[in-house]
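Missing here: one protein chain of the complex. Every other protein chain is in place.
All chains are identified by letter, namely A and B, in their written order; residue positions are counted from 1 within each chain.
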Amino acid sequence: MNKYTLSKRQAVNELSTFYSFIAGFLIALIIGSIILLAQDKNPIDTFSLMFRLSIGSVNSLSSSLNKATPLILAGLGIAIINTVKLWNIGAEGQIFMGAIGVNFLYINLSLSNSTIFIILLLLSAFLGGAFCILIPALVKVLFGVNEIITTLLTNYIVIGLTIYLVNGPWKDPDSLNFPAAAYVGKEVYLPNIFGKLSYGFLICILFTALAHYLKNKSVFGYEMRIAGGSEMTAVYAGINAKQKAFLAMLIGGGFAGLAGGVELLSQTHRVSTGISQGFGYTAIIIAAITGMRPIGIFLVGTLFGALSIGGSVIQTIGVSTYIADIIQASTLFGALIIQFFFNYKLLKVDDD
Amino acid sequence: MIDIQLLGLLNATLQAATLLFIAALGELITEKSGILNLGVEGMISIGAVAGFITAVNTNNIFFAVIVGVLSSAIFASIHAIVTVVLKQDQTVSGLILTILGLALSSLIGKNYVGKKLDTKLESLFSINDPSNIFEVLLSQNIIFYISILFMILISYTLKNTMFGRRFEAVGEDSKAADSMGLNVIKTQFIATCLGGAFAGLSGVYLTLSYVPYWTDNMTAGRGWIALALVIFGGWKPYRTALGALLFGFLEALVPRLQTYGFELNPYIVKISPYIITILILVLLTIYKDGKTGAPKNIGIPFFRENR
Partner (left out) sequence: MNNKILETKNITKSFGTLKALDNVSFNLFEGKIHGLLGENGAGKSSLMNVLSGLYQPEKGSIYIKKQKYKISNPDHASRLGIGMVHQEFRLIESFSIKDNLTLSRSNIHKDDFMTAFKKYSEIFALNLSENETVSNLSVGEKQKVEIMKIIFNNSNIMLLDEPTAVLTPQETIQLKNSLETLATEDTKTIVLITHKLKEIREFTEIVSVMKNGKMVSQDLLTQKVSDNELINLMMGNVKKSQINKDNTIGDVKLDVINVSFKDPVNNIKKLSNVNLQIKSGEILGLAGVSGNGQVELANIISGIERTFEGKIIINDNDISNKGVKSRKKLNLSYIPENRLGVGLAPGVSVIDNSIVRDYFQTKLGPHLSKNRSAKYLENLINQFSIKAPNPKAEISTLSGGNMQKLLMGRELVGNPDVIIAAQPTRGLDVNAVEGIHNLLIDQRNRGSAIFLISEDLDELFKLCHRLLVIYEGKVIKSFTTTDSNISSVGLAMAGINE
């Protein structure tokens, strides 16, 4: 009988993340197919319908890209924070806080120049997101409190705050029973580039480039990588590791906050509990699946945006919209399983 | 003679606390073995929907509980395979478990939204006199007593038995445990599935008794509170129970605030558990020199040949 033993690979294939993603996506499509078959739906028909309705026309493609925008922005925020090897599970809350930031400034300020106003509102969204992660960031660098738990819990605090605002001080009397704040004025709507495609997507491209520069090309990114690798090495190199971690967290939180701001100004136009439907969590999947690479996040985020649009439109033929969530989650599980085989190998052990 | 309203509050507190506590106890077991599972919310959901569907179709409550618990345990085994066997990141895997669990349960439960249960998971005794504190305490749901039983059992086992000490050793230092001849992989795998089973029990309690119907996302963040409770309790069963009572009390208090004529804002009361947990985590980290009670090995995959 042959026995096997596990051995860690010394060098991991550089494209392993990409291959794992492709394999994971195929696995997810198979799982999706099985679920569809179990519901007496033809998987090929369903998937091609999803494909057509999400990227088959300029209009549907625009919807998909609009949908992808907050996912990508929040995913970039997670990736920036991960450069210092910290987790941000709080993107969901930061998205809400970004939207709250927009509305807060909108209520308290009025400007005639709408371009400047929009830019200020987006800045406020960024600051809102950064503010949202402030406490977790502070207690992390000051006392070493685990950021996974604190950012996670912050989500519920911020969502609670949102519910309070839209039921209380910001409640729009015209919205009848649906708790929501009043709509922002049309003058601050993010305009469309063409068709339905919002300028939000352009912001998303810009920030992808910015995140890529920040993470991979800048001195700050380098300092974050060293600080994330070893705090001792950072100190030895004259890098203030705690400061880098703190800044990374605020910037990452800001990115997610911006996602909320863009979503408000381009899609929902008001604060409600519907600002995000779990975007912050899907963003974690996207960031993790790409190995925290900004350009990868942009591509996978776009794909996942299309999947969500496809998922929501196939409801019309009686397929649950959750199929998109299941495919997204299964992709990451599949990718994680395949990644294992890139990191380890099985060695045969001779018996004599 | 005790105020009936107060006893009503006590009753509601105990019910809400049980729901949170049983899931937290499961997570405590998983984390004690060194595995962090952020998928509690998803696992509760799976148990809740599986139990509910079985109950509607078979009218057999006992069978429904078994199915709910087993479904969640099997669902948790995904996390066990990915993190324990394949040594991938526990944070990521747990989070997707939540997303997958919520999506799957919504998908499976789609045709059961709004269906009614013919039989519920009953209390042992029914309340005849709601003003009698003993009747209130004795008339709790069977899961309440089961959770107390488990609390005592788990606490005793961890502290006083060879089995429990060995189990804890795995989560404290898996290499040391390995050198003691303990099967780290097996222990962590079982502990993860056991955590799933407890979450499943919480789930069936939710749909078969607490709010006996099914609707999307009905776990409503309880899984996350359960996670917070484990930290709140410093990874100790009794303190976790105390936390569950506090959190359950706050949950029970919200709808009653107006009746009592308090000016407390119900939204603030609702988010207070999360604020309190963060505060406690920070205080524990500062004043106990980082010794929050967390198992040392949590989050680190075990690989014997790691040098």
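As a working rule, a residue touches a chain if its C-beta (ideal position, glycine included) is under 8 Å from a C-beta of that chain, and two chains touch if they have at least 3 such contacts.
A quick note: this is a predicted structure, and the numbers were derived from the prediction, not measured.
Trainee: Consider the whole complex, including the chain that is not shown, and state which of B:Leu182, B:Leu242, B:Leu257 or B:Ile276 touches that chain.
Mentor: B:Leu182
Trainee: Would you write out the residues of chain B that touch the absent chain, in ascending order?
Mentor: These residues of chain B touch the chain that is not shown: 162, 165-166, 168-169, 172-173, 175-182, 296, 304-305.
Trainee: Since one chain isn't shown, list which residues of chain A touch it in the complete complex.
Mentor: Contacting residues on chain A, toward the hidden partner: 3, 5, 7, 9-11, 14, 85, 213, 217-219, 221-223, 225-226, 228-230, 232-238, 347-352.
In this section, only the chains that are shown with their structure count from here on.
Trainee: Which residues of chain A touch chain B once you look at their complex with the stated criterion?
Mentor: By the definition above, chain A touches chain B via 6-8, 35, 87, 89, 135, 139, 143-146, 148-150, 152-157, 160-161, 163-164, 167-168, 278, 281-282, 284-285, 288, 320, 322-323, 325-326, 328-330, 332-333, 336-337, 339-340, 343-344.
Trainee: Give the list of chain B residues in touch with chain A in this complex.
Mentor: Going by the criterion above, the answer is residues 36, 38, 78, 81-82, 86-89, 91-93, 95-96, 98-100, 102-104, 106-107, 110, 221, 224, 227-228, 231, 265, 267-268, 270-271, 274-275, 277-278, 281-282, 285-286, 290, 294, 303, 305-306.
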